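With one protein chain withheld, the remaining protein chains of the complex are depicted in position.
Showing subunit A:
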Amino acid sequence: MARAREGSSPLFAGNAAGTLRLIVYLALAVVLMVLDQRNGWLWQLRSAASAVVEPVYRLAGLPAAGVHTLGVAFADRQLLTSQNQRLREDLLLANAKLNRMAAVAEQNERLRRLLDTQHSLKLNVQLARVIGVDLGAYRYELTLNMGSRDGVEPGQPVIDAHGVMGQVKAVLPHTAVVMLITDPSHAIPVTIARTGLRTVAYGSRDGDQLSLPNLPLAADVRAGDKLLTSGIGGRFPPGFPVGRIDSVAPAPTGMFQVALATPAADLDRSTDVLLLHDQAEPKGPPDLPVPAGPPQVLAPAASASVAAPAVRPGQAGGVPR
């Protein structure tokens, strides 16, 4: 070992050259961070190096997968049997419900077609598997085993059997990173199922709850209310369960009520998730139907000249539901 070298590691003195190099490296790192924050280089670099990065992710995901496999391999036979039985019952129940729903869905579809709206109850989904990789963002991200080669795009909603989990944030050729709805920088438009009140649910700082910080003081919100996606904003399709309200309290400012909600989806237990393919609405609210009434030629000339610039059928913003 190079122990004999004198003066390479002085006991007390600091050398200026070392400090200078530190400063250069720190400055370089800061410049990189600022540029990356502006341009998103990290993900470009990751996709460029995906041939190296993705196998490493798969390798790092092996222990989690192994633990899961071991759990299945050493599970009690009785446990598996009871689990199987329960799943069978669930499937039976779900099928029965579906059969009844099919008729309702068909009727709904017909009525909606009559109303000329674009929403449909059809789901176009893709099954993906969660890779157990920790990408250093506390617990606000999931990694999936599908990427741009499988048709996954940033912005796609991700759901599981119980509700909305989040949306795809970035994709590599065979890997996608999902931002969970509990991420503090994530917001999802919701309605309260009981009252129809529209609001926005943000992720909370603790990482496993949702917070609804701006409910009007007069709004009727109670613990136990269910939250559904409202479909406003066009990112998440309407009608999916998001969570259930745990508590409501006045905000410290006294201007609003603040509610905390638990996500409906199993954010930290799901191993299989669904990627939704059709975006709910292309952009914004639906077009206004052409107003029925007397043709414009028959309308009084004065009112037509006032109304014409204000409302052009088919282009003006519609009334949110």
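Going forward, contacts are C-beta pairs under 8 Å (C-beta built on N, C-alpha and C of every residue); 3 or more make two chains touch, one makes a residue touch a chain; residues count from 1.
The rule is simple: contacts and distances are computed from a predicted model.
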* To do: Mind telling me which option in "Actinorhodin polyketide synthase", "ABC transporter permease", "SPW_0924 family protein" or "Rod shape-determining protein MreD" is what UniProt lists for the chain we can't see?
  => "Rod shape-determining protein MreD"
* Structure fact -> Full-complex touch with the removed chain, picking from A:36, A:109, A:150 or A:246, is A:36
* Structure fact -> Where subunit A meets the left-out chain, the residues are 1-2, 5, 8-11, 14, 18, 21-22, 25-26, 28-33, 35-37, 41-42, 45-46, 49, 53, 56-57, 59-60, 63-64, 67, 132-139, 184-185, 205-207, 268
